[in-house]
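This view holds just a subset of the chains, kept in their places.
Letters A and B mark the chains in the order given here, with residues in each chain numbered from 1 onward.
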Amino acid sequence: MSEDFLKSVEADRRIFYADILVDKAHVVMLAEQHIIEGHVAGAILSALGDLERRGEEFLDNVLPLYEDVHTAIEATLIKELGEDIGGRMHTARSRNDEVATCIRIVLREDILKLGSALNSLRRVLLSRASEETETIMPGYTHLQHAQPTTLSHHLIAHFDAFSRDFERLEDAFKRTNRSPLGAAALAGTGFDVNRERTAELLGFYDIVENTMDSVSARDFIIEAIACCSNIMVNLSRLAEELILWSTSEFSFADIMATGSSIMPQKRNPDYAELVRAKACTVFGCMTAVLSMLKALPLSYNRDMQEATPHLFNAFRATLSSVEVMRDMIAGAHFNRERMREEAEKGEMFATELADMLVRNHGFAFRKAHRIVSSTIAEICASAPDTLQARRDALKNRLKSKLSGIGLSDDEIDEAMDIRANIKRRKTAGGPANVEQAIEKRWEILKKDETLISHKEEKLRESLENLERETEKWIRKL
Amino acid sequence: MSEDFLKSVEADRRIFYADILVDKAHVVMLAEQHIIEGHVAGAILSALGDLERRGEEFLDNVLPLYEDVHTAIEATLIKELGEDIGGRMHTARSRNDEVATCIRIVLREDILKLGSALNSLRRVLLSRASEETETIMPGYTHLQHAQPTTLSHHLIAHFDAFSRDFERLEDAFKRTNRSPLGAAALAGTGFDVNRERTAELLGFYDIVENTMDSVSARDFIIEAIACCSNIMVNLSRLAEELILWSTSEFSFADIMATGSSIMPQKRNPDYAELVRAKACTVFGCMTAVLSMLKALPLSYNRDMQEATPHLFNAFRATLSSVEVMRDMIAGAHFNRERMREEAEKGEMFATELADMLVRNHGFAFRKAHRIVSSTIAEICASAPDTLQARRDALKNRLKSKLSGIGLSDDEIDEAMDIRANIKRRKTAGGPANVEQAIEKRWEILKKDETLISHKEEKLRESLENLERETEKWIRKL
């Protein structure tokens, strides 16, 4: 039992692939620096290649026998090559710099995957937004009908939130993609290692310079989970809307749903609910990691091992949620009639009515607001049955109240017209110019997609180069 | 009681100054766009100036009578200028875009203040680091003696962590300094407002374009508190070290302390303890804001009001902690003798001993590690009394164990020499080259200080320009 307590098998499985890369780069550098001999390097690199090819089988059968993946790999090499060869891989290195490097390698890929998924969600949002430019719906504040807008305008708001999430991931990437390798336990090493070289071989932008900092720093984990938290907040808001829109009362949308074990008529928005819930799982990772790193003296402490699974969990929850949301939005059926019907309710033209009095008749805004507000209240109190009756009553009451100013029926009708209302709101970023907004965002999105693919390509090139360097030493055997 | 429930007086006090700026920029723009007449603008701007000058007195006496600061200001203007003048300020605007703009104005200043404080902490750390390049101390992992290093090397590790915190603040600034103004309630307005103009007058880089996003987005709050959380984690780690170093057992440092009400001999590291504790207060703000924003449908919801105080509290706690830490480090007395004394303990030369066997005698690292490890264990079991006796025993045992390889006394002595040990660790970022590290960091710090002062200057210029534009309309009266 107490041995298991020390293990972190799940996280180690994820790290395995990165650890092999780190081992390779380290061994290539050791050979280049003449810290180990070429044939030793060749033998180790060849054995590492075998191990890599074993993959899952190694993880299932060998990893559980050891405390962690680093030990499992080294012990296997020693078993296969003998201590005199295999026992040289860990020269000028410690698990402290090794594991920090592995986590950064896994994380930078997770960031790219998540960035890519975000882009594909944004693509879907933009595509749906371009279909719904004429779909009138209530704009809400406090979940109350506030002012009319379009579904397109609404979807763009979500697009923009995810755009900032994308930016933050980019910023996190630049701080993540730096190499702690060569810091050894905490104070570097007496061997003449070349940290820049291993950083280059592994596709890092640079090294994390100070060696104590290299093995102590986990701020990149906090930053990454904070990015995920922000994404999940934004997803949960959209998920909440989808859940509301799927209710009988709203009936604005049909989304991915499941059935019930007891109620045959139901279509439950489980996907959206789970996205909403998984947000909280990510918040939990945030709390866990913050309190875990709090007050840890330098440099490495074992507490840090417990932080890694939270990082991986946060990314898994976030990535799967982004993907599910993309599918939900792509497949959503929006009920334009219901949206329009609700948009007509609730006197959402009130602001415009007051604004019209200001624009056309010189009223002070506050006064216009007061008049419209009280008139609506009077009408509501007398509670006419139909929407039309209410509007007629309102029109008449307003005209009689403001008889002196020459208020025309046309003026009032236009102010009360929901569509006209929307078209008049030409404010930058407003509902009247979503077409330009959409066009502009296609450009932004293309740029962001290129950012990701460019990074992916550079990593691929680095790792291909590492493979070539590895092969060189193996061939020399 | 229930009215108080709606209020956020403390946050509103902080926002007051920003709100006056927002009012001014909005009114100037309204006049420029001919949405209100010049003389109306002049009168309102003049009254706003008066209000600004009342400052604290207004906050103490008038604010408490109203639901929030926006209402208090408008109501005061209407009282003073009449509804026909004062009632025009809120034309083409809503409290939703107004408050979002105010929070961003306050936050961008908080970010600059915090960035500046961080720089001044970094300056102190670097300055102390340059004094302690020869101060040998134990380097710890798991709070166990691991390998010798210098206090300078250790302080630079902290410097570097705070440098990344500084970078993150910079990144947050660029997303914060954008203007939601003109989004009105959520859907823009039918008036021909110029959002870019108010953004420019208020020193924003750009507008937050989509109007629903403008009033709904609070991700910048999450990002800012995440920055604070990371800073506090880093501060708490340093604080923990100071607390440990102040114990009788460590006796590595004397820091800012207080007395006891009952134990006359005590010197309690209260400042460091409170820094450590305030980290958690900031984590609490993180949890609060994340769960608060979770699942809020667009656009504005009153829940958001409750988020703002957490933002301000997080910055207050972080700023004061950074400042206290700066003072603590500046005033700390480090006990170099005790650090050195401990550095001699605990066989911290063991890694070097093993490395020497690798370098000089061709041992495989794992084998050398195993031999040194077991030999130390044997010596410790026989428990010689003094440090010197233990070293002698170790040397003899090693020599007899490895008699075949011609191990010399000098080799072993050198490996066991702590200072030589440090000097040999020439790895990039290691303890043997802190001088270059310090020099490089003075450059980085200067650049970062310039970044802040440049931003401060640009904001100052913008606001001076706003003042000039304001004056123009007042003079036209």
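As a working rule, a contact is a pair of C-beta atoms (placed from the backbone, for glycine too) under 8 Å apart; a residue touches a chain by one contact, two chains touch by 3 or more.
Only a predicted model underlies this, so the values are computations on that prediction, with no experimental measurement involved.
> Once every copy is counted, not just the 2 shown, what does the total come to?
This complex, considered in full, is made up of 4 identical copies.
Rule of thumb we're sticking to: only the chains that are shown with their structure count from here on.
> Compute the distance, rounded to whole Å, between the mean C-alpha positions of subunit A and subunit B.
Result: the chain centres lie 24 Å from each other.
> What residues of subunit B sit close enough to touch subunit A in their complex?
Contact set of subunit B toward subunit A: 74, 78, 83-92, 96, 139-143, 146-149, 153-154, 156-161, 164-165, 167-168, 171, 175, 182-193, 195-196, 207-217, 219-220, 222-223, 226, 229-230, 232-234, 236-237, 239-241, 244, 276, 279-280, 283, 286-287, 290-291, 293-302, 351-352, 355-356, 358-359, 364-367, 369, 421-422, 424-432, 437.
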